[in-house]
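Quick notes on the structure that follows.
Apart from one protein chain that is not included, each protein chain of the complex appears where it belongs.
Moving on, here comes chain A:
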């Protein structure tokens, strides 16, 4: 929306329930996508909700609509906590419709956040707001601040090297949109984080900037108390389970880093292979121009190689856009988890130090035991929260990687199938006149 003042984020405001389709129905009655009949909301169709409703800036087709893996993965993510918590879902959030805003001072992208909920914490059943990356970043810091005992999902990288990556290219924006969508969905799935006040405001406020300026500190009880934990206490013994988590995360991040490097290398090799293929095909065409009887067969081979080149390009694009970002996300995730573990260590260290101090003093002043009790309380809450989050994280990680790697296999299968089709279709052409002779 050019010309709109940079401060006010336009919001389309809340819609009535009738106008918006059920998230799992997969059909759309919205303006831009066009006029299918709406199936009844209780029909759980295995179609991707997000992709169908995507309206991209240049009217392009959303990536991943053809891949079965992506639609099932979206469905999976929507259904994520059904088994774990056994509660019916009452909060749905989706990120879509990226739009470019050109203002005098800067140019930036906003995304539409659509929320549907029956929770009492939401005044209306539906919300639709627009947010930019800055706002997500703000939300994340607020969550870290107010819920320090929980694992906060990562955001896609903040800074991009200008000149190397085009921040406004369709591919970059789409990759970012997917990551932001995942970020909000992970929070939505979390039994504690999803009730966070900042999160609520992020999803619903018409003017987020005004709210930011007020600097309202809505720290939870835990947040408030952990905030004041000072470092500098030395931890005596780390409980086995947290030590194990720490070790696991170290190795995990290391292995992911290796996989990221391998994947990047594969893409690089594939692109260099593609460059050669793009020269290879046309040479057959040149040869065909010299020949009589062989002209058609040679031209056919040239076209065939051209088709394989196109298929290869699609493979490398897909891997770059869908595979690499998710890997990187998990590396960021484990980094942020390590810092939460550190904080936990600090809380425990403080408690142990205070406990020791009390034991040494042999006094019995009423104030001190309460203080130590508070520390103990804090530590035990932290441990419990963290354990629960780790379990949830492990489960999600397994699902995510299963889908990610199956997706990678799928893309490669599709590539070979396209090439196979091209070569098989040319055999009759090559064999043609020989039989006639």
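Note that in this section contacts are C-beta pairs under 8 Å (C-beta built on N, C-alpha and C of every residue); 3 or more make two chains touch, one makes a residue touch a chain; residues count from 1.
Going forward, contacts and distances are computed from a predicted model.
Participant: Can you pick, from "Proteasome subunit beta", "WD repeat and HMG-box DNA-binding protein 1", "Sorting nexin 4" or "PEROXISOMAL TARGETING SIGNAL 1 RECEPTOR PEX5", the UniProt name of the chain not shown?
Facilitator: "Sorting nexin 4"
Participant: Specify the residue from the set A:285, A:320, A:336 or A:376 that touches the hidden chain.
Facilitator: Only one of A:285, A:320, A:336 or A:376 touches the chain omitted from view, namely A:285.
Participant: Tell me which of A:93, A:173 or A:301 is the one touching the absent chain.
Facilitator: Hidden-chain contact among the options goes to A:301.
Participant: Can you say which of A:171, A:197, A:321 or A:410 touches the chain missing from this structure?
Facilitator: Final answer for the missing-chain contact: A:410.
Participant: Where the complex has a chain not shown, which of A:144, A:270 or A:314 is the residue touching it?
Facilitator: A:270
Participant: What is the set of chain A residues that contact the non-displayed chain in the whole complex?
Facilitator: Residues of chain A in contact with the hidden chain: 248, 251-252, 255, 258-259, 262, 265-266, 269-270, 272-273, 275-277, 279-280, 282-287, 289-295, 297-298, 301, 304, 398, 401-402, 405-406, 409-410, 412-413, 415-417, 419-420, 423-424, 426-427, 430-431, 434.
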